[in-house]
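Omission of a single protein chain aside, the complex is shown with its protein chains in their original locations.
This part shows subunit A:
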Amino acid sequence: MTTAIPAKPAPADSPKLSSTGTYLLRGASLLGKEQADLLIRDGVIAAVGQGLDAPEGALTIDAHGLVALPGMVDLHTHLREPGREDAETVETGTRAAALGGFTAVHAMANSNPVADTAGVVEQVYSLGLKSGWVDVRPVGAVTVGLQGERLAELGAMADSRARVRVFSDDGMCVHDPVLMRRALEYVKAFDGVVAQHAQEPRMTDGAQMHEGEVSAVLGLPGWPAVAEESIIARDVLLAQHTGSRLHVCHVSTAGSVEIIRWAKERGINVTAEVTPHHLLLTDEAVRSYDPVYKVNPPLRTESDVEALRRGLADGTIDIVGTDHAPHPSEHKECEWAQAAMGMTGLETALSVVQATMIETGLMDWEGFARVTSATPARIGRVATQGRPLETGEPANVILVDPAARRTVDPHKMATMGKNSPYAGLELPGMVRAAFFAGHPTVLDGALNGPRAAAAEETPWIG
């Protein structure tokens, strides 16, 4: 018996390129508002206006009915390389990112070896440059080996070619309060931020899913909301005490939203992130025992989902981060308790946010650009990303067809991970084109070609 394996998305054999590096996007609706033409030349937005003339050699793209947005910036991506190239590589992960509408991703530090030295973050940075699909910004580990025992060489990573500004032990919580305090203080020296994975380890020893009515019936050890909220409460107080910048990864409970709201009202310098899956899915999905729904922090309840959506809409939660976590199929084709945690997200993030935030009337496309591009770029200190669609700005631009609908099929994705919780689900929105530094990485909804590696690496810290 043979099964036809659908072809994975691959770059076009002969990418459509303008010989002069000039692209005219006709009639796009800027941030979902007024229609205008966008002229892209030499990596920047050269002109914005009505009825622009197409310069010689320009490739014209009909963008009527499409929304032009700044390229999305993910503060939370697992690219798995080095170490787990059977799960994802920088090449496949950034192809997925480009198809999903991203022009920059932050690669989390839990690779093998852990990205806790200048050498590893420079390796990931170089792989990103070589791939050329998006900006790859490595995240540095806070502690050596993510062990939570002693600080990694944060300064060396900050000063490396990778210019690390975001530090995280994501997957593990920096649970020692003294270590967390020191990390928050130390990164001030280079305007860094500590992105905390808020999970009290003792309270979640062996935890398998959200602790609630569903876990009680299923007999799976619970991951209580208080294990997240108690760490966030402690950390915002530490951030206040030290005057440091704190980012909270993947906020998942209504109580966490309340604590962050309280902290912001007190002027504490905290930002927070929510994943697409926590905006859509609940622990009810776990009743199937299908490990595709196993993720950390776990899927919570309907009222948590509601609070997260409102928190994102009112600015309590600053950004959407995918927590894209590809796994080889054998890590999910097993008993729930043995399965790995995590789900893919790069190629569905835009659609899920459109479904949960825009089609519900909670947010418009301008708000979408804020939470998926401008604010994550600011938190990660990526100067060339998340910029307005204005003349002279770097041309990191995507075109989105909000009217498109598609049924999610993990086998048609560029990511190697098949662990999409949305498989079979119809979702709105589709990325039609992506320009990364003025180069068309995606055209007609398909991969076009990567940007050639720059001979000289562009500094992006402004």
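As a convention for this text, contacts are C-beta pairs under 8 Å (C-beta built on N, C-alpha and C of every residue); 3 or more make two chains touch, one makes a residue touch a chain; residues count from 1.
Everything that follows uses one rule, which is that contacts and distances are computed from a predicted model.
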Q: If you had to name the missing chain as UniProt does, which of "Transcriptional regulator, PadR family", "ABC-type quaternary amine transporter", "Putative ABC transport system ATP-binding protein" or "Aspartate carbamoyltransferase" would it be?
A: "Aspartate carbamoyltransferase"
Q: Specify the residue from the set A:Gly71, A:Gly171 or A:Gly222 that touches the hidden chain.
A: A:Gly222
**Q.** Per the touch definition above, residue among A:Asp169, A:Glu211 or A:Asp318 touching the missing chain
**A.** A:Glu211
Q.
Please output the residues of subunit A touching the missing chain, sorted low to high.
A. 208, 211-213, 215-222, 224, 288-290, 330, 333-338
